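Below: the structure, in structure tokens.
A single protein chain has been omitted; all remaining protein chains appear in their positions.
Chain IDs A, B, C and D follow the sequence of writing; residue 1 opens each chain.
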Amino acid sequence: MKFLLQRIAFYLFTAWAAITINFFIPRLIPGDPVTSLINKFQGQMSTDAINSLYVLFGLDKNASMWSQYLDYWGQIFHGDLGLSFTFFPTPVSEILRQSLPWTIALVGITTFASFMIGTSLGVLAGWRRGSWLDGLLPVTTFLSSIPYFWLGLLAITLLAGTDSFFPSSGGYDPGLVPSWDGAFIGSAIKHSLLPAITILISSVSGWILSMRNMMVTVASEDYITVAHAKGLPERRVMVSYAARNALLPNVSGFALSLGFIVGGTLLVEIVFSYPGIGYNLFQAVGSKDYPLMQGVFLVITMSVLIANLVADVAYLLLDPRTRKEG
Amino acid sequence: MTAQVPATTITAVTPEGPVGAAAPAKRRRLRFVANPKAATGLFILGFFCLIAIIGPWIAPFDPSARSSDLIQAPSGKHWFGTTHLGQDIFSQVLVGTRGVMFVGLLAGIIATALSVLIGVSSGFLGGAADEGLSALSNVFLVIPALPLIIIVASTIPSAGDLMVALVIGLTSWAWGARVLRAQTLSLRRRDYVEAARATGESTWRIITVEILPNLTAIIASGFVGTVIFAVMSEITLAFIGISTISEWNWGTILFWAQSQQALAQGAWWWFVPAGLAIAILGTALSLINFGIDEFVSPRLRSSGHTRVRTKDGHTVRMRVGFTPVLQQNGKNDPVTPVVRKSTDEAKGAA
Amino acid sequence: MKAPVLEIKNFNVDYGLGDQAVQAVRDVTLTLHRGEVLGLAGESGSGKSTLAYGITRLLPPPGVISGGSVIYHPPGDQPYDVMALTNAELRAFRWAETSIVFQGAMNSLNPVHKVSTQMLDVIRAHEPQLSQQARLARAHEMLKLVGISSDRMDAYPHQLSGGMRQRVMIGMALVLEPQVVIMDEPTTALDVVMQRQILAQLVELRERLDFSVLFITHDLSLLVEFSDRIAIMYGGRIVEEARSADLYKDSLHPYSEGLLKSFPALRGPRRELSGIPGSPPDLRGMPTGCSFHPRCPHAFDRCSTEIPVLGVPEARNDPDRSVACWLPGRVPVA
Amino acid sequence: MTATETAKATTADVVLEAENLTKHFPVRRGLRDLFTTERKAVHAVDDIQLTLRRGRVTALVGESGSGKSTVARLLAQLYSRTSGDIRLHGESVTVHGGRKFRAYCRQVQMIFQDPFASLNPVHTVRYHLTRALKIHGRAGKNAAELEENLNSLLLRVQLTPPERYLDKFPHELSGGQRQRVSIARALGADPEALLADEPVSMLDVSIRLGVLNLLRDLKERLDLAILYITHDIASARYFADETMVMYAGRMVEGGDSETVTQQPAHPYTRLLIESAPDPDRLDRVGDATGVGRGGNPTDAPADEAGGEPPSLITPPTGCRFHPRCVHAMPKCSTELPPRFELPVIGGTGDEGHWAACWLYEEGAAK
Partner (left out) sequence: ACSNGDGNKNTANSASTATVLNVGMPNGPQTENHNPFLGSSSGASLGYRWMIYEPLVMVNGIKPAEKGKPWLATEWAWADNFTKLSLTIRDGVKFSDGSPMTAEDVAYSFQLRKDHEGLNSDAIPYGTITASGNKVDLTFTKSQFTNQNKVLTVFVVPKAQWSTFKDPSLDTVKNPIGTGPYKLKSFTPQTTTLEVRDSYWQDLPKVKELRYTSYNDNNAQTTALANGSAEWSFVFIPNYKAVYVDKDAANHKLWFPANLGIHGLWINTTKKPFDNPALRRAMDKVINRDDIFMQGEAGYFYPKVESVTGIPTPAGESFIAPEFKDKKHAVDVDGAKAELAAAGFKLEGDTLKDPTGKPVTITLTDPAGWSDYITDLEIIKDNLSTIGIKATVDKANQDAWFKAIDEGNFDAAMHWTNGGATPYDIYQNIMDGKILKPVGKGGVSGNYGRFNSPEATKALDEYANAKDESARTAALNTLQKIMVEQMPVIATSASNVGGQYSVKNWVGWPDEQNQYAPAQPTQQNALQIVLNLKPAGA
């Protein structure tokens, strides 16, 4: 019981601390949403509008930070994340509902694919150390050292264009209405290809490397030698003995990277004009949209915490040693 | 690099080696450089460090100086071409190296120092201190680094390279701390730590002298990782126009290239050199990382030779489970290589 | 004389290549006969494990077999050289003909699979024609033989005690009824009670299945008690080979003698223990001639120049004995 | 080596004493016991009485996992004890760290079980030994003196010439050499009691003998009190003055080494002695006739061998050996046997021979 309580307390504490930080950080930024809005229009919006905007955004009331903080918690418990300033008066929850699926679909699937591909290649590279696969490592390292946005922009310039198969921006063809029909899904997939490929290229080598190193370490374990001694087919030794054990440390890494999906997509979405949550955050930062920032952070925080929990559980399931005896 | 001796932290103890066969520490240090990957990485890194120091002096032009050569392709005069203001991109890259290296290394040092401080003390001290410190690092882990950096960087008025380095360093230590804590936890129970305690060493000395040297590999690779992350973050900040650096760095060049839509204009020379420089620097750091791994882990170290040539001229790969036979003796023996059983499965796997 | 089952001839193992190479096993010639237990003892680092791994070609890098042959005699079939097998043939050969039990049973079992899975794996790989039921039955039977109740079949390795794991490994080694079982210090980590239990079981199984055992240990008393013949290794070479009782009572090589004078007896009168002076040789800078000569109380000139050959000693013209020593009477018959 | 039938034993110069020493390790809990309130623990050591005397070697033998190392670590104050008392020179001590711990270390030193793990791979022999000397203020005033002290330390453990070993890293040493470095380090503190946990388990017989001779020599020259933990009962017979036998966290028998090994009283000790390999034995294991030889108790090990070592989380009630004991009586499973003094037949130890077994209850078996 104590263990469970400790775990729960730990997660609760982390969530509390992260949410609190998420509350305060945006408020420490100088400037406020109104001046940001005025400045965004660089003269096209008259300075006369300042006052009306303060009233509109409800910033004219001088609530103390502390009471705002309490209100914030009150709102969170009601599932209310406030109204966004950038998209005033759209509720933050609606903005998130609109953008989150895109992020999860694109980055989630690519992270998963990257993990699968990278891990499989890493298994092979580690297993056949010294073969041509090993020669591939510096290449993938190079690819993963390229700044993501740079690769993406290059890809857009070289591959996307009017007559190209790859669209250069957006999540789907303009004019389509999101729905579960073939045209839309096809278009969405087509639009996700280029970003997905670039994410894959720049992230896969990390998995290859860590898996390869684990494989090399595991390959010198006694039980692998024993598996060879048993005359098992090579594939069986590689997959069921070596890879199965080498995978364990990577699992928590994978779970954590799932948590970072939401936070790490900012550049992807900027470069490929992808309608996801990372871009929301970018916009929110630019326009001092605290409610939206907090909302995005809340999503990120929760996803990382959940990913941690998933990692805990996955480890428990995958490694019999952590399971209770009997 | 302070690594002198392979820290057998990850691997099991090596079997008793033949006395005298083991090289003294000095030779082992050389072996690190002899590793072709590490040597390449070190060489490139050294080159960039050199440029960071002398770049501003050897730059042919003032990187900000305008000229009448607007958007010129690379030429003898402007090796990397010019910008929309006629500025020399080659000079910008040279001058920009300093900021990148400074921020990368400083942020790496700060983050590494913090992760060691927090990770090791939390792993070693245990109890309430551990709970507190690991909660702290978990909170930092939960907060997404790049957005946090963007926010913090935009909070600080007119921050220079130093500030950016501080911000990146202060926000990116958590992962390292977590890894170090886990490793420290396992080291803390090692016999030699207990033995040091039983000898009467003070806690402080046990941490710094007994445990830390065994974490060298992790610390070093963490450092390399943070430097890469810091460089990327700095460049990203400059690229999306958040950071406040007035100095040139590669990100600033990319920012200008992007805001002037260099690629759409066909001015690839504006975009390519800085990006490649980043990629090469990152690769160099990763190569060093490989080197460190192979240097400290005896298991990876034997990777030098992976192919052997048998006496009758075949090349065989050295691998676990199938020891190569260099020479088959007993040619005189009337031995017929008949296999009693050869199952399909075994054949299939060959 | 019994029929040989495994003939090791002029076997050489190196660690590393070229200048870096360390010769860990030198010119070893040894024959394992059908149904016997051959003990292998010697100083730490004398190459016992290397030899065991080498003949099954399981040496991890940077080990390479730099010469020699290992002729395996299948019952009622043509003998063949294990060193000449292709990887696929080797795979088929392993475990079905020769199985091996390593020192650490914990590390020999895959921590993430159940004992039963690992058992069944072997049977499936070598006898794919068998039905799942039959495999399961075989695995059950084998574990019962080594004294593991069938409710432990589905346990994970970490759920078993050290002794149980060791017994699982022995059971697994025997599941295909191989001709040869190699055991490298299988009981070092266990206490004597457990050790005796396991060995008793092994002996019992050998009666029934009639396999040969190559048994490696430091524990001379155990070897004398347990094995039919004993070979003593020093500095990568076999220096003496004899029936256990003969070796115990009348060892010919000064090193074997030194070993026997080093271990205390539990029973009987206390006896003088003298030990062996000096320290083990350095594999990189082996003494010339007989590698034991710097420590040998009887060394004379010839010892430091010529490497003694292993052979049947003149003094005791017994085909079951051989020794590598220049001392008078121990020089092999020409 | 001959039996050290030392006369000093009678002076009863007690250095370190343990009384009712108990150590329970809490069990790491899995998901399944999240909802139970009861707390489980490994009863690693229960109710141990142990006395180390000046100039004497006390051997501790027993099955693996019976708590021998735990006793050593408790005595070295590396674990905090669950209950019981440790007395140094008659004074009860409990120290965790700081100066008091240092003072304690100086008098009680430990050699760890695993020579491969107990030396820090990143430090040289010189470092390890210098620290041991410095901490205990024996490094001397200057570099030359320190060098001299280091050399004498290495000479003492017969690592000659010292300069060849001083700057080596642990992995460059053989197991025997490492073991000797560990011993040298322990001696660096100039202790009065040495806790040697299986200092020879990994070595071959010739090296093993060297280390044991060294320890015996030290004991005699420096008047050390030594606790010698081992699986090798024969070496205990040769090397130790008295021998204690542990089973499942409890002491089951103790007394003069020769007596305990030659006339074991407790059924477990008998099983242990019986199981030890014996080259002189005619009935080889293989012949499975299972009959003991002259003089010795004829309990067939085969009968007892079927049992498994007990769980230490829920140890058997009464005598912990009763589930495996052929002589078990109803009483054995309910009541914990106290120590029963046994008549000393051959030994000379002032500590009499005793066994914790109901067989020796006054008027029971005899």
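What we mean here is this: a contact is a pair of C-beta atoms (placed from the backbone, for glycine too) under 8 Å apart; a residue touches a chain by one contact, two chains touch by 3 or more.
Source: prediction; values computed, not measured.
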| item | value |
| --- | --- |
| Chains in view that touch the one left out, judged over the entire complex | A, B |
| Residue in contact with the excluded chain [from B:260, B:310 or B:327] | B:260 |
| Option from A:108, A:178 or A:253 whose C-beta touches the chain left out | A:178 |
| Contact with the hidden chain (one of A:15, A:29 or A:251) | A:29 |
| Missing-chain contacts mapped onto subunit A | 29-31, 35-37, 39, 41-53, 55-57, 83-90, 94-95, 98-99, 153, 156, 160-162, 168-178, 183, 187, 269-270, 272-275, 279-280, 283, 288 |
| Absent chain, residues of subunit B that touch it | 64, 66, 70-71, 84-85, 153-159, 238, 240-246, 255-256, 258-261, 264-266 |
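Simple rule for what comes next: only the chains that are shown with their structure count from here on.
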| item | value |
| --- | --- |
| Innermost chain, where centres are averages of C-alpha coordinates | B |
| Centroid spacing, where centroids are CA-atom means, of subunit C and subunit D in whole angstrom | 31 |
| CA centroid of subunit A to CA centroid of subunit D, Å | 56 |
| Subunit D, residues touching no fewer than two other chains | 174-175 |
| Residues of subunit C touching at least two other chains | 44-45, 53, 58, 60, 87, 90-93, 96, 125-126, 279-280 |
| Subunit C partner contacts - residues on subunit D that touch it in the complex | 1-3, 62-64, 174-176, 201-210, 213, 231, 233-235, 237-239, 261-262, 271-273, 275-281, 284-286, 288, 296, 301-302, 305-306, 308-309 |
| Subunit D contact footprint on subunit B (complex, rising order) | 4-8, 13-14, 16-17, 19, 22, 24-25, 190-201, 203, 209-210, 213-214, 216 |
| Subunit C - residues contacting subunit B, complex | 9-10, 14, 16-17, 22, 44-45, 53-54, 57-69, 71, 74, 77-81, 83-93, 96-97, 125-128, 279-280, 282-285 |
